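And now, chain A:
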Amino acid sequence: MFNFFSLGQSFSHGVHPPHHKEQTEDLPIQRVPFVSRYVMPLGQHIGIPAQPVVKVGDVVQRGQLIAKPNGFISTALHSPVTGKITDIGMHRYVDGSFKAAIEIAADPYATQQFSVSSTQSNSNIQDLNLDEFISAVQQSGIVGMGGAAFPSHVKYSIPEEQKINDLLVNGAECEPYLTNDHRLMVERPEAVLRGCEILRQQLGAKRVAIGVEKNKPESISKLQQYLTADMPIDIVPLEVKYPQGAEKMLIKSIYNKELPAGKLPRDIGIAVNNVGTIVALADYFDQGMPLIERIVTLAGPGVEEPANLIVPIGTPIRDVLEFAGGLKEQTREVIMGGPMMGSPVADLDAPILKGTSGILAFTDAETARPREYPCIRCARCLEACPYFLNPSRLALLGKARLFEEMQEKYNVMDCVECGACTFACPSNIPIVQHIRTAKDNLRNLSAKNN
Partner candidate 1 sequence: MDDLLWIFISTLLVNNFVLAYFLGLCPFLGVSGQLLTSFRLGLATTFVLIITALCAWVLNTYVLIHAPYLRLISFIVVIASTVQFIEMSIKKLSPSLFKSLGIFLPLITTNCAILGLAIFATNRGYGLVEGLVFALGAGAGFTLAMVLMAGIREETEIMDVPVLIRGTAFNLIIAGILSMAFMGFAGLFSST
Partner candidate 2 sequence: MATDVSAYEEMIKGLWRDNPVFVQVLGMCPMLAVTNSAINAVVMGLATFFVLVTSSFLVSSFKQWIPKQVRISLYVIIIATFVTVVDYSLLAMLPAIHKELGAFIPLIVANCMILGRQEAFASKHGVKYAVMDAVGMSAGFMIALFSLGAVREILGVGALFGVDLFSANFEPWVIMILPPGGFLTLGLLLLFFNWFTERRRQFLIKVADVDKIAVGVKDNG
Partner candidate 3 sequence: MNTANITSSTHPSAQNQEPGSSRLVISMAVAGFISGVIIIAIYMLTFDTIKENKARELREAVFRVLPDVSHMQKLHFVDNKMVVVKSDGMDDEMIFAGYDKDAKFIGYAIQGKAPGFQDTVHILYGYLSSNSNITGMAVLESRETPGLGDKIFKDMDFVSEFINLPMHKDIKAVKKGTKTQENEIDAITGATISSKIVVKIINQAFKKWSPRLPQQGSEPALELSEVKVVKES
C-alpha cells in the first residue's frame, strides 16, 4: 500500500511554499518558566464558552478545574499555574476583541507539579466505556491541537449507525515554519503511539494511519523505531505539498477517498486527529494531566531566537516572545498559527490559546507587498486550489460585492481559507480575504434571515 520510493502520497492541486522549517526543526522542546500573569479566555473554540467555577480571590492549583463545560460542544478549563484568581471579566483576545476570561496571578513559588484531575481517578482506561471516555475527554479540556481547536470529545461521539474504521493521525504539519508536531513526534514517539492505541481501542477502529510529510524523515524514522509489530499502525510518508495537512486532503492522500462536501470524516468511517491531540490524550489518561500547556513553535524572520517551547495556556504572547529573546527591530507583524492560515495578532498582551501552534514574527521585508495588480486571469489560483474552486472569480465577485452569487454559482462556502490561491497569485490579490469577507457577509445575512 505504501510506496516509500515515490514522492509520497498526495492529492491534486496545491502549492509548494518554501517550508522554512530549518529554523526550528532541530531545536529540542524547551519549557517556558512561569510568568506573573495568565489569562484564560472562557471560549477558545467554536461552541459554548465554559462556565467559571471559581471566584475572584480563590487560590487555584496548577491543573485545577477553573471552568466547567457549559453544554455538549464545550470543554473544561484548568488552571495552568498555581496562583490566585485576580479577575473574571473582559480581556483582550488575540483577534483584538474583548472576551470573557479568568485572570490568574501566578504564585512566585509555583512548580510544575499539577493536581491530578478529579475525573481522572479511574486510571484503568480499559474499563471505560465509550460514553465515559467521551465525558472524560470533555472534562480533560482537550481540543484539537491542529489549529481549529475543535472540542475533541465531540468528534468521538459518533451516532449509533456509524462506525469508525480508521483513525487518521495528522502529522503532516504542512504549514511552513511550524515544527511543533515534528518535535513532538521526534521527542515523544512512544506517547504518540500510546495515544493512538488508546483512541483506536476506544473508538473500535481497525487501523491507524499516521500521515507525515516527507520533509520530516526524522519523525518518520523515530515513529517506526518505536512501532512494534502488534500495533495496527501505518506510518504514511506524504508528498511535501501545501495543504497536505488539511483533513480532506489527508483523507484523499491516504485513503484516496473524496470526502463529500458537507460531510464529516466520521460519515465515511474515519476519525482525524492531530498528533498533538493524540499526545494530550495519552498524557491525560496516563498521567492525569489535563490540557494546561502545549507546544508552540516560535519562529519567523522577526524572532531573535527561534525555539520550540512548552507554554502554559494563557501565557501572554509578549512574555513568550521575551523568553525567546524578543523581536527584531524590523518586526512588523506577528502571526498566531502558520504563515498560510494563521491570524495576525492585534495585541501582544493577548494569551496563548489551546489552539496556538506557533507564534511567527515577520519583518518589513515579508510584509511589504508589491502593489496589487488587476487579475490577469492566469488561472494559477485555479491550479492551486485543492478544493477545485475558482478563486479568481470569487475575488472578482467579492470586489464587486456580489456575495450571493459567490455562493450560488461558485460555492464560496466550500473554501477552507487555506490560502493556496493567494500564495500562487502573481497579481498579489488578497483572494482569501475577499473570500472571508464574503463568507462573513453571507453568514451574517443568513443569521439575520433566520
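Criterion: a contact is a pair of C-beta atoms (placed from the backbone, for glycine too) under 8 Å apart; a residue touches a chain by one contact, two chains touch by 3 or more; residues count from 1.
Selection criteria: all candidates are chains of the complex that A comes from, given by their letters.
Bear in mind the structure is a predicted one, so any value in this text is a computation, not a measurement.
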item	value
Which of 1, 2 or 3 touches chain A - same complex, any copy	1
Of chain A, residues touching candidate 1 in the complex	374, 396-397, 399-400, 402
